[in-house]
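All protein chains but one are shown in place.
Read from first to last, the chains carry the letters A and B; within each, the first residue is number 1.
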Amino acid sequence: MRHLIDFGDLTRGEWDELYARAGKIMDDPRQYIDACHGRVMASLFYEPSTRTNFSFQTAMLRLGGTVFGFADPNSSSVAKGETLKDTIKMVSGYADVVVMRTPWEGAAKAASLYSHVPVVNAGDGGHMHPTQTTADLTTITRLLGGVDGLSVGLCGDLKNGRTVHSLIKALAKFEDIRFFLISPRELSVPDYMRAFMVENNMPFTEVTGLEAVIPQLDVLYMTRIQRERFVDPLEYERNKGIYILTRRKLERAKEKMLVMHPLPRVDEIAVDVDDDPRAAYFQQARYGMFARMSLLADLANQPRLERTEAVEIGTAPVCRNPRCITRTERYLPPLVKKNGSADCCAFCDSPLG
Amino acid sequence: MRHLIDFGDLTRGEWDELYARAGKIMDDPRQYIDACHGRVMASLFYEPSTRTNFSFQTAMLRLGGTVFGFADPNSSSVAKGETLKDTIKMVSGYADVVVMRTPWEGAAKAASLYSHVPVVNAGDGGHMHPTQTTADLTTITRLLGGVDGLSVGLCGDLKNGRTVHSLIKALAKFEDIRFFLISPRELSVPDYMRAFMVENNMPFTEVTGLEAVIPQLDVLYMTRIQRERFVDPLEYERNKGIYILTRRKLERAKEKMLVMHPLPRVDEIAVDVDDDPRAAYFQQARYGMFARMSLLADLANQPRLERTEAVEIGTAPVCRNPRCITRTERYLPPLVKKNGSADCCAFCDSPLG
Partner (left out) sequence: MRHLIDFGDLTRGEWDELYARAGKIMDDPRQYIDACHGRVMASLFYEPSTRTNFSFQTAMLRLGGTVFGFADPNSSSVAKGETLKDTIKMVSGYADVVVMRTPWEGAAKAASLYSHVPVVNAGDGGHMHPTQTTADLTTITRLLGGVDGLSVGLCGDLKNGRTVHSLIKALAKFEDIRFFLISPRELSVPDYMRAFMVENNMPFTEVTGLEAVIPQLDVLYMTRIQRERFVDPLEYERNKGIYILTRRKLERAKEKMLVMHPLPRVDEIAVDVDDDPRAAYFQQARYGMFARMSLLADLANQPRLERTEAVEIGTAPVCRNPRCITRTERYLPPLVKKNGSADCCAFCDSPLG
């Protein structure tokens, strides 16, 4: 692996290797305190995301590496008056690995074309956030011993949640996963996700209530329901209690079930759940750091490419997604890829034509 | 010591140990350049305070440790949409020690209930700022050989100064301190501070002029008088010259007297004093860094608690101080402590009932 742009690019073998190293780090972190000694990480956050930013920073620091960059485009003039290509050319001259978060879909892929060093996607708009998925899988594997054969409940807004869609796709790399999709009807998973689960022989059950299915779950993955997602706010008020996890609802869950959440939570998990041994969401944040350490221990130590390959110069964007990076960075090449049988933009994955 | 929330929590023995290590660091800083190797400090400044922030950061860096965090709530989304508890749970999963500055009184105490790692109070509103006090005591001890038996002049706004009140309370741990309290009548020390000095057998003299008492002092601690503190601005204009230290006024002071100031100064110490050997205020900032190094060398190396103790969940605040952290973080437990015979809020020390 040279870059991490999309979790789907990883083979099962690459994931297993990544997790194995994360496990070693968790077992004995002192062994890794100089693993990135002398290495420098650029942390380019074109939109603020404190949790992800802190997690990457501390991952690098705990490997003995160092960090520079910006946490917000306002505190940096980089965002202004320069193409993404030029920024990446400069920054990859200073750094050994580049971590970037942007509001533009496909930006990390675009950066990887010009970078002299590995690029990690720390979230590109609504498109991908692969290290959230590595955090989730690390938590499950560490706490339950493995991922194969689990019953996974996904609860909340399953329509809009990038985290949830990524997790479903990632779980296709494992065996015998059964899903319980728990959401209001208006916020159920999109059709293409249903199609994906069918194609990959992943059985799923869709329900609108949490209490009835909770006893069957090995993992309960909670997400936030935003009031704004409802056409009718009254409908939100009527429904929200159903999707709030309380200590009382937990009583019927398995003793070893994990309660997970990508954080921040608002009120979808009651405070009285925090001291339950099944509450895994704060540990999940910490495991995310270890997963990122495993990733950086590899990528930040890769050799620098002094000369990058010439890239075709684009003249007009072929992708129609208004949030795609190719719409604003006009020199990007018109790359196309196949997702299944469909021609898609190689940056943002939107279907073309 | 697990956390440093209030200097008053330290025993004299703990202070002596802290200072002894600070002394060793000052004697030979190279011995400590790896004392925190592999350790990470979170620096959470919910309000800006550049001097304190720089002092803590450089303290950690000079021990071979590393730092992450934010310098200002605006540059962080942590401050929004999440409880203090959740932030501390996350951050103490990434860090080995948490340093925090907040505008809310009692916030550091609240954080310490949930943190997996030690918490240091870097100022919680008008309440406590214990490491300013350790900086002050380190300066005096280092430059005068000890604190016992000194005559200490406190000059300026003695009514509103948190720094001055903390220093008076801290000096109660020492023997034979004599105070000269030099201020305009409207800005003299509050009654409860006078009561404190009487209870602790600390003799004090209150005066309105600096020149008459300066020959008796071993330490002259200057603070700023803000024009806004005066009901009558003309009164301020008439008075301010009295409390400005100049080279001329210094002529009558002891040869070894220390001039101290918490910085920043505005005009309460004339520039021509800076080159006098008695001017200790810039060294004081540097000694503050060494004092913080001593503190962090201990706290950042303490074992992490994987599971924190369950904390009672509050439902309504018992404290009436509008700046108390319990007013906004409603889940905090209704903890009460005794200050003398009075029942006080265990977070902000305000009397209850």
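Everything that follows uses one rule, which is that a residue touches a chain if its C-beta (ideal position, glycine included) is under 8 Å from a C-beta of that chain, and two chains touch if they have at least 3 such contacts.
Small disclaimer: the values here were computed from a predicted structure and weren't measured.
**Student:** With the full complex in mind, choose from B:20, B:195, B:263 or B:305 the residue touching the hidden chain.
**Tutor:** Looking across B:20, B:195, B:263 or B:305, the contact with the absent chain belongs to B:263.
**Student:** For a quick check of understanding: of B:57, B:166, B:183 or B:326, which residue touches the chain that isn't displayed?
**Tutor:** Answering carefully, the residue with contact to the hidden chain is B:57.
**Student:** Return the single residue from A:66, A:239 or A:283 that touches the missing chain.
**Tutor:** A:66
**Student:** Among B:8, B:23, B:48 or B:103, exactly one should touch the missing chain; which is it?
**Tutor:** B:48
**Student:** Need a quick check: the contact residues on chain A for the chain that isn't drawn.
**Tutor:** Residues touching the hidden chain, for chain A, are 37-38, 40, 42, 66, 68-70, 75-78, 81-82, 85-86, 89-91, 93-95, 310-311, 313, 331.
**Student:** Across the whole complex, list the residues on chain B that are touched by the chain not included here.
**Tutor:** Contact residues on chain B toward the absent chain are 30, 33, 48-51, 54-55, 57-58, 61-62, 64, 66-67, 71-72, 75, 263-266, 271-272, 274-275, 282-283, 285-286, 289.
In the analysis below, only the chains that are shown with their structure count from here on.
**Student:** So what's the Cα centroid distance for chain A and chain B, whole Å?
**Tutor:** So the centroids are 41 Å from each other.
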